[in-house]
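With one protein chain removed, the remaining protein chains of the complex are shown where they sit.
Note that the chains take the letters A and B in the order they are written out, and that residue 1 is the start of every chain.
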Amino acid sequence: MLRLERRPQPSRVWVWATPVLAVCLTMIAGGILFAILGKDPVAAIRMIFWDPLFSQQFAAFSRPQLLVKAGPLILIAVGLAIGFRAGIWNIGAEGQYIIGALCAAAVALAFFPSGPADVRLFGTVLFSFDAAPSRWWLFPLTIVAGAAGGFLWAMIPAILKTRFNTNEILVSLLLVYVAEKLLAAASVGWLRNPQGAGFPGSRNLSQFPAVANPEILPGTGMHWGVAIAFVAVIFGYVLLHRHMLGFHVQLAGQAPRAARFAGVAPARLVVFCLGISGLLAGLAGMFEVTGPARMITIDFNVGYGFTAIIVAFLGRLHPVGIVLAGLLMALTYIGGELAQFMLGLPSAAIQVFQGMLLFFLLALDMLSNYRIRLAYREAA
Amino acid sequence: MMDLSSINPVVLVAALMVAATPILLAAIGELVVEKAGVLNLGVEGMMITGAVTGFAFAVTSGNPYLGMVAAATGGALLALIFALLTQYLMANQVATGLALTLFGLGFSALLGQGYSGVSPPRTPRLDFGWLAEIPVLGPIVFRHDPLVYVSIIIVAAVWWFLRYSRAGRILRAVGENHDAAHALGYRVRMVRVAAIAFGGACAGLGGAYLSLIRVPQWTEGMTAGAGWIALALVVFASWRPWRALLGAYLFGGIVTLQLTLQAAGWRIPVEYLAMAPYLVTIVVLVVISSGRARRTLAAPGSLGRPFHAAG
Partner (left out) sequence: MKRRQLLAGTALALGLASGFGTVALADDPLRVGFVYIGPVGDQGWTFIHDQARQEAEAHFDGRIETTYVESVPYGADAERVMTQMALSGTDMIFATTFGYGPDVNAVAARFPNVAFEHATGYLQEEPNVSLYNARFYEGRAVIGHIAGRMTETNTIGYIASFPIPEVVMGINSAFLHARAVNPDVNFRVVWVYSWFDPAQEAAAAEALIEQGVDVLMQHTDSTAAIRIAQERGVLAFGQAADMSAAAPDVHLTAIINQWAPYYIERIQARLDGTWEARNTWYGIGDGMVGIAPLHERLPDDVRAEAEGMIAAISAGEYHPFTGPINRQDGSPWLAEGEIAPDGDLLGMRFFVEGMTGDVPN
């Protein structure tokens, strides 16, 4: 009979070995799946894991794209991880992401020059005009608006929890749906592009240089959101591992009663954890809407807030782990797209593949925290 | 135009019961899971897997009831993946649940590839004869398809089970404090695995209600978020079976009423009204979480916490 025994310390070897093992197992299981679907399993696996990184054809473009895709995931996941360590479950980051983007877009659009920045026909710029003088403060203001939006949206579950003891998992989740409806209302209503021929969606913020969030260095995928994500990772690491507050967070998660004796105020911790994760999610929304996504649309949110929860756990709630987990998830998205149009794999197969990868990672994670022992059956 | 008299409350009630049944089925299953101290966020994935397995079996066999059994089985099997990961391999429940939804959405789309555009065998409404002709009561109570009744029976059974049966007491004990339950000699893991499988079966049945009766067709992604609503419903119900029924009917009622008011020509701010069910649920949550009712209505003590028998 097999028995699990908790390790006093997580195993150093297995902490690194399990992700590798999980990826290998996923390749085998995924290969079987692809073979059943009539595709060449080796080619499919290579397409997903290898080509975005190393193929001559794609790598130059795909590698920077990993950062673009992983950036918001990492930024949100770092914030979530702080709360998760304290046992405070914000699963509504998707909603905070949406509200952050909405607030940022609203501020940016309030200052949008009355006409388009340049008028083009078939690629030739007919004439350009700069209605807005260089307003250097506008981009920072937009950032503040995005952060504030996410923060305040997260304050709803925080305040309800501290005031009325309402479960934050559920309130934050419910608020995702409210945020989605607000997004739809904004896209067809108050943020709609007046020159957009009536289509839902806001103006193109990337054409508004004062608020646009383009690549800092062209061709690197590095936009301000990615940069801030890495800042957040460092901040998260220092906070969790080098700061008293981080100690309190850990203590509250592992031994709530002891934390109270140590002088941790539970209410303040709730406000802090939800606030920081909401703020970072709002920032992610802001950098996305002014950068890669360019505008508010009905389907602006593509699930970063939920995927970030998975990323946080895959990264074992450790900032550095989150970076790796975020990049791995991004790789499966980008490689998955390649496999779709190069090999004709349905997107559902990629979803199943990602699901299996997560299952294996979560399942094998046990090895770093537990020892497997052979034991005789004990009398119950 | 703004005429309330054109809205027939009897029809409205009958319609909301139908609209509520899929989420009710999924919610009552999840309620049992959460009562056992487990939070499975994979309801959407289990629902859609049930929708496709039920549809495929019903079409292949020509028998909708066989499809429903298959849907429950399919949902339960998917839930067992969750059980394996969270109960035996100690994986985090929130992350595993989300992964289950991702997996379920993809897996169902693969399974359903040959079934797009196919019509399933009809599920007849139950024939209550003259009972169905009773004014008011007839249309509300006696003119539904079998699953509407099944869902109510499941709610009653869960209520009885949790309240009066020994097994139900054990399940609650496991959910409240798994260490104490373990010390008393109850098999925490077995109880939880059974509860998770039951939750999966109910979610699968809820999905089959959509694909076999409500819509009836198979389309990728057809649950369109119903599983998440079911999760909200469990909380709205404060983990009580009859309140889950009430909540599901209330939610179905808001959806149905909103559409009915529009159909009757009322000018209502649709895009904002669509938020109403979620906001109402939050308000209810606040009310039940605070004040005197709190102690009796709060969440199961061990909800979402992993259990590992030391020693």
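By our rule, contacts are C-beta pairs under 8 Å (C-beta built on N, C-alpha and C of every residue); 3 or more make two chains touch, one makes a residue touch a chain.
All values reported here derive from a predicted model rather than from experimental measurement.
Participant: I'm checking contacts with the chain that's been left out. Which of B:Ser61, B:Gln113 or B:Ser165 qualifies?
Facilitator: Checking the options B:Ser61, B:Gln113 or B:Ser165, the one contacting the hidden chain is B:Gln113.
Participant: Per the definition of touch given earlier, which of B:Ala274, B:Ile288 or B:Leu303 contacts the omitted chain?
Facilitator: B:Ala274
Participant: Which of A:Phe300, A:Phe313, A:Phe353 or A:Tyr370 sits in contact with the chain that's absent?
Facilitator: Checking each option in A:Phe300, A:Phe313, A:Phe353 or A:Tyr370, the one touching the absent chain turns out to be A:Phe300.
Participant: Where the complex has a chain not shown, which of B:Asn40, B:Thr73, B:Thr86 or B:Thr219 is the residue touching it?
Facilitator: Checking each option in B:Asn40, B:Thr73, B:Thr86 or B:Thr219, the one touching the absent chain turns out to be B:Thr219.
Participant: Please pick, from B:Thr101, B:Ser151 or B:Thr256, the residue that touches the omitted chain in the full complex.
Facilitator: Answer from the full complex: B:Thr256 touches the omitted chain.
Participant: Taking the full complex into account, what residues of subunit B touch the chain not shown?
Facilitator: 1, 6-8, 11-12, 15, 19, 22, 109, 112-113, 116-117, 119, 210, 214-217, 219-222, 224, 226, 255-256, 259-260, 262-265, 267, 269-271, 274
Participant: So that we can see where the missing chain sits, which residues of subunit A does it touch?
Facilitator: 57-58, 61-62, 65, 68-69, 117-118, 120-125, 128, 181, 184, 188-189, 196-201, 204, 206, 209, 218, 288, 291-295, 297-300, 302, 334, 337-338, 340-342, 344, 346-348
The criterion applied here is as follows: only the chains that are shown with their structure count from here on.
Participant: Compute the distance, rounded to whole Å, between the mean C-alpha positions of subunit A and subunit B.
Facilitator: 29
Participant: Report the residues of subunit A in contact with subunit B in the complex, numbered from low to high.
Facilitator: Subunit A reaches subunit B through residues 4, 6, 37, 89, 91, 160, 163-167, 169-171, 173-175, 177-178, 181-182, 184-185, 188-189, 306, 309-310, 312-314, 346-356, 358-359, 362-366, 369-370, 380.
Participant: Where on subunit B does subunit A make contact in their complex?
Facilitator: 39, 41, 81, 84-85, 89-92, 94-96, 98-100, 102-110, 113, 185, 187, 220, 225, 228, 231-232, 235, 271-272, 274-275, 278-279, 281-282, 285-286, 289-290, 294, 298-299, 304, 308, 310
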